[in-house]
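For reference, the structure discussed in these notes is given below.
Only one protein chain is missing; all other protein chains are in place.
So, chain A:
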Amino acid sequence: MINYLKDTLTLANRLIKHNLRSIDTIITVVAMPIAMLLMFIYILGGSMQLPGVSHREYVNYILPGILFMTLATGSAYTALRVFMDKSSGMFDRFKSMPIAKSAVLNGQVVSSVLFLMFSTIVVLLVSLLTGFRSNANLGQWLLTFVLLFGFAVMVTWLSMPLGLMAKSIDTASAFSYLLLLLLFVSSAFASVKGMPTAVRLFAEHQPMTTMITATRELLAGQEPSASFWQSLAWMIGISGLSFVWSKRIGRARQFILNESARLGVLPELLIFLCRLACLKRQDDGK
């Protein structure tokens, strides 16, 4: 048991070094949400200024979305590192050693969650400079961190099977675009009331809206409501499914590339969507 923890931490420590030594990772994960925050406040904010909504109220309104955006962007790097370790043979090296095999993926999880939480805290601190203030008491802050942590765990576990299955670097990280898309089609940055009916129905009921609402309520100093518990249920559910899913891939594919095994309809659909997101991005580049 002690050895298991030690091995997991040794493996996590290696990836923490990766994160700290890769300037690209830090800049993208921390700087992009901050840029978005500034853009919302100082460029779009002006035109979006609703009558009777103060600057502070506006910043407070969009901050949960910005924090989730940090976590979603960061998870792209988690999937990327899993993909790299799979395709470079690092996983094979570790798995050929006399250690518990699950420590290999758990090392990825530990380092990812730590890195995501670190990035979120940096963004949170910067937001204080732009005028964010919270009415939350200590307990409500703690519960807010429970939600952020839960979201970090959720996107991390979601990255595992996707990183393991991906056939290219692009697909590995493209799923984070889906997360960002879900974030935009939610109440994160604009009220769902203004959306077309079909989109609104989706936006109102998708988990991202629930999680945003729960975080917003806590930061506004309200007691946890039903959306808090619903958010936790979503997070635990999605993490659990991803966990089972990555175990299944581990068994079916042994982390080898060019495998033709079928994984089932839902996973394949998700990969297909990721590919689309990925194609879209390449088009944008042109």
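The criterion applied here is as follows: contacts are C-beta pairs under 8 Å (C-beta built on N, C-alpha and C of every residue); 3 or more make two chains touch, one makes a residue touch a chain; residues count from 1.
Convention: contacts and distances are computed from a predicted model.
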TODO: Tell me the UniProt name of the left-out chain, picking from "3-hydroxyacyl-ACP dehydratase", "PqqA peptide cyclase", "ABC transporter, ATP-binding protein" or "STAS domain-containing protein".
DONE: "ABC transporter, ATP-binding protein"
- [ ] With the full complex in mind, choose from A:Met39, A:Val53, A:Met97 or A:Val199 the residue touching the hidden chain.
- [x] A:Met97
- [ ] Name every residue on chain A in touch with the hidden partner chain.
- [x] 3, 6-7, 10-11, 14, 17-18, 21-22, 88-90, 92-99, 254, 256, 259-261
